[in-house]
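The complex appears here minus one protein chain, its other protein chains still in place.
Then we have chain A:
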Amino acid sequence: MQVHKYDVIIVGAGGAGMRAAIEAGQNARTAVLTKLYPTRSHTGAAQGGMCAALANVEEDNWEWHTFDTVKGGDYLVDQDAAEVMAKEAIDAVIDLEKMGLPFNRTPEGRIDQRRFGGHTRDHGKAPVRRSCYAADRTGHMILQTLYQNCVKHNVEFYNEYYVLDLLTVEEDATRADGTPYKQKRIAGVVSYDLATGELHVFQAKSVILATGGAGKVFKTTSNAHTLTGDGMGIAFRRGIPLEDMEFFQFHPTGLAGLGILLSEAARGEGAILRNSDGERFMERYAPTIKDLAPRDIVARSMANEVREGRGCGPNKDYVLLDLTHLEPAHIDAKLPDITEFARTYLGVEPYTEPVPVFPTAHYAMGGVPTNIATEVLQDNDTIIPGLYAAGEVACVSVHGSNRLGTNSLLDINVFGKRAGVAAASYAQTAEFIDLPENPEAATVALLDHVRTSDGGEKVAAIRKDLQDTMDANMQVFRTAESIDKVLADIAGFEERYSRITVQDKGKRFNLDLLEAVELGFLLELAKVMTVAALHRQESRGGHYREDFPDRDDENFMKHSMAYLDTNVTAESSAEHIAGIRLETKPVVVTRYQPMVRKY
């Protein structure tokens, strides 16, 4: 086993990780550990755009953007964080342009902007053009541009290194009011080199988690196979809470049956949804902004059309995205990639035929809790010095219970940059924390178990069963009954997981082994999501309980915080689930009092 020493370790080389690396790398000895080659990260799949109130094409300002973000998140957004993001958005876009990002341009040569769901002028009066874009491959261009700038600044990468553990230590400490508590501190990370199967320990003063999302908890998803929530899982196992995990965004327009995303930009450019009667049904659900209503509303409306028998196709299980009234030249100029997806994967020609679509699991609003300085929290108010998180793995929380389109590419840039700056500046004055004895012990034990267990259960079979039950019971409509079903199923999966067999016994590029490790994270996260969903007896944003269809601000306008806690037994837990303790955290409200969310 090798031990390396860096000032700053960044885990993940997607948009958030590389944006952080560009800052940290110039100010402190930095390395980026990533399980994928940087340019393979899923930021590259993002299509539609990144929003900022540049006001290049019409009147706009960051305060309207803040309001839309708060309202879009159904008031579970921390308003101080949303304000930071909306204000810093403008520089974030300009930074990228200066780094070379080829944005689409206006006739005057400025960055062009287009409409996106939930983004409005003057507090909901009309849609506004706020999304900056590069055709429908904005994420690709962001990922490429950030990688290019990492090359420019000689950022050091460890590619295909899987981080499997956070090295934390606990110290006795006393709060201002005199109560004693355990202060966590970060000493480094443990990682697994895919090429050789060797473990490497990285000691670091600062660690930034930027591992992205966890969409593979679901079957139908726009997320990559590799988005297995590793960073959330690792943190949770080390006693760090996970915030608002019940909120998962289902994007309305996944290619039916496949989940591959057709960006909301399609609707931004004028495409509309129709049911089997050919009806533009969003006129009924959101009379003002119709097809450009926020995602949770559109996704539920679609699922409801299907439920009420107005779905299309042989099984009446999807609706149609209609672009046929748009000029082919317009489609080619603005939406080339996604129309190509429809042709390649479904054999549908979007010029002339509407495209079969259904909601697809898209984005984790929850994650590792941080404050606006991206410092990770070990409870509601205590930071873990030196540990940072940014991007989809984190919950600041700017997305609340439902993220607006184009706010995530923004989030990764704004908070990725903040994390990079903060981690480097912390490392300049902080000391290294001594590594615990046998720092790799927990990882060795985890891998040994996976490698030697021999009960014949297949990882892929358990994963499929998990994804099936999550799609059936934890998607856009949830009830106590459906949630209980998932929890019972997960108990069975955990038992089966203890009996898995990994076939590949080699050390080189053993992805079989790592898929088993990743499944461990998925099971853990699915359980946290489900328990939190059971606890939240209201409907808000992406979390819709049919048995509690209304938002309940009095009892639930607060974040949920899930902790791993072995003292919690099925009997002692309100949700009757052992091992997870649920607490809450207040929402930061600055200027916007909750209102009914109508569009």
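FYI, a residue touches a chain if its C-beta (ideal position, glycine included) is under 8 Å from a C-beta of that chain, and two chains touch if they have at least 3 such contacts; residues count from 1.
One rule holds for everything that comes next: contacts and distances are computed from a predicted model.
The complex appears with one chain absent; UniProt names that chain "Fumarate reductase iron-sulfur subunit" among the candidates "Spermidine/putrescine transport system permease protein PotB", "Cytochrome C oxidase subunit II", "Fumarate reductase iron-sulfur subunit" or "Hydrogenase maturation factor HypA". Considering the full assembly, A:110 is the residue among A:29, A:110 or A:237 that touches the omitted chain.
Across A:80, A:193 or A:512, the single residue that touches the chain missing here is A:512. Within the set A:156, A:277, A:481 or A:550, the residue that contacts the chain not displayed is A:277.
Considering the full assembly, A:313 is the residue among A:313, A:436 or A:594 that touches the omitted chain. Annotation: of A:7, A:322 or A:411, A:322 touches the absent chain (contact as defined above).
Interface residues of chain A with the unshown chain, by the touch rule above, are 36-37, 39-42, 44-45, 93-94, 97-100, 102-111, 114-115, 134-135, 137, 140-141, 144, 148-149, 151-152, 195, 224-226, 257-258, 260, 268-270, 272, 274, 276-280, 283, 312-314, 320, 322, 325-327, 329-330, 333, 337, 341, 344-346, 353-354, 356, 458-461, 502-512.
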